[in-house]
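Omission of a single protein chain aside, the complex is shown with its protein chains in their original locations.
Then we have subunit A:
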Amino acid sequence: MWNELLLTLQDANTQWVLFGSILLGVASGVLGSFALLRKQSLIGDAMAHAALPGICLAFLLYGTKSIGWFLVGAALSGLLATYFIQAIINHSRIKEDTAIGLVLSVFFGFGIVLLTKIAQSKNGNQSGLDDFIFGQAASLVGSDVKVISSVAIVLLIITFLLFKELKLFTFDRQFAKGIGLPTGFINALLMTLIVSAVVIGLQAVGVILMAAMLITPAIAARYWTDRLDRMVIVAGTIGALSGILGTILSSMASNLPTGPVIVLAATVIFIISLVFAPNRGLVSKGLKLYRLRKRVARETVLQTMYDLAEEASISNQSMLFTRDQLLTRRRMATRMLDKNLHRLSREGLLNQTDGKWGLTAPGAKAAYEVTFNNRLFEIYTMYEMRFAYLQLAANDAWEYYEIPSHTLNELMELMAVHEHTPQLDPAHFAKGEKYYIANLESNDSNKRKREVKSS
């Protein structure tokens, strides 16, 4: 197999195709990142379809197949299509997706009309214009690749030089305008860059699949990083990688068209990123959710034990509780309750006597911590606006020891006002002593302050 691979790679034509698809992958990955972040991925699709009439017109005017003129024609009609899309959105009530679909299909239809016209003309047979619809990477020759590569390199250089401006424009157009950047010019420039990337890809992957070259590497890269500079590099690498994979796979098997194989290679990379990427991938998200659920279940059981103990202490009853008591106090799935009761007793936080559960000394401490933390959070949500300066995001984990001490004091005062303060001191009630610590707030809060400092 390796010999076969080496043999394929020694073929001069394959080398050209490989070189071309790598550069194409890099350029479209890089520019696709900008399109993706501006939520304009499908404009690339429209540009690719709209390039068809431009190519046909270039052929009709110039008379023979010339990649240079094709690029010019395709770029012009691609830009015209983008302009029409923007004009339709700006000047009527038609929404973006309809405008894109409309311009795309009408331009493509007109392109088909021109194609039939060319097919009837006397030199129509040698035009090979059909290649542009599906792409014919294998038919690329040295001169084509030279044009493609030089355009790709120019695109990359422009992107590199204007990276800061493009970045600012992509993320905050208003701000970019505010500090005096020519946003209209940058918009036109970005569109031109994307159109050029689309146009050089047409011959290799074709009108229909060119959109994938812009979208798939970029969306895959989005899973690996939150920084634009890294995303651009990752997207470029993924584009190059799918170019390499596609070219090699299709050159080794007969009857495999290069363009679609490149696209499928990019899709496979995207699926891998979607599932396995750290932080954003499905596996990592699922793990996070699983850990959170586990933690919440554990805390729920502990807090329920504490709540029951607190009530029992006031009415001088036993501090041991049955499963049913726990279930009536707080409804939860019985399977989850059993699992957590046994896990907590293995950890030494609970002990079981005659089918009744009680907190051990360390368990009492843990239950107190959990209850205190959660009740403090309930108070916080009651007075959310007063503590808005904490700037907690909705999903942030709430830990009382991370809160500044004066805020903590304020929250604890409010907690006392609402008679929400945990009433049992863990040190005593675990021993079975019925210790009721109401009216001991000053003492208590000092102790908690020490706790805060020590943790």
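We adopt the following convention: contacts are C-beta pairs under 8 Å (C-beta built on N, C-alpha and C of every residue); 3 or more make two chains touch, one makes a residue touch a chain; residues count from 1.
Quick note on the criterion: contacts and distances are computed from a predicted model.
Per its UniProt entry, the chain excluded from the display bears the name "Iron ABC transporter", taken from "Anti-anti-sigma factor", "Sarcosine oxidase subunit alpha family protein", "Carrier domain-containing protein" or "Iron ABC transporter".
Here one chain is not drawn; of A:Ala152, A:Ala211 or A:Ala367, the residue touching it is A:Ala211. The chain omitted from view is touched by exactly one of A:Leu5, A:Val113, A:Leu287 or A:Ile314, namely A:Val113. The residue touching the chain not shown here, chosen from A:Asp97, A:Asp229 or A:Glu347, is A:Asp97.
Of A:Asn3, A:Asn255, A:Ser315 or A:Thr353, it is A:Asn255 that touches the chain left out of the display. Listed here are the subunit A residues that touch the chain not shown: 36, 39-42, 44-45, 49, 88, 91-95, 97-102, 104-113, 115-117, 120, 130, 133-134, 208-209, 211-212, 214-216, 218-219, 255-257, 259-261, 263-264, 267, 270, 274, 280, 282.
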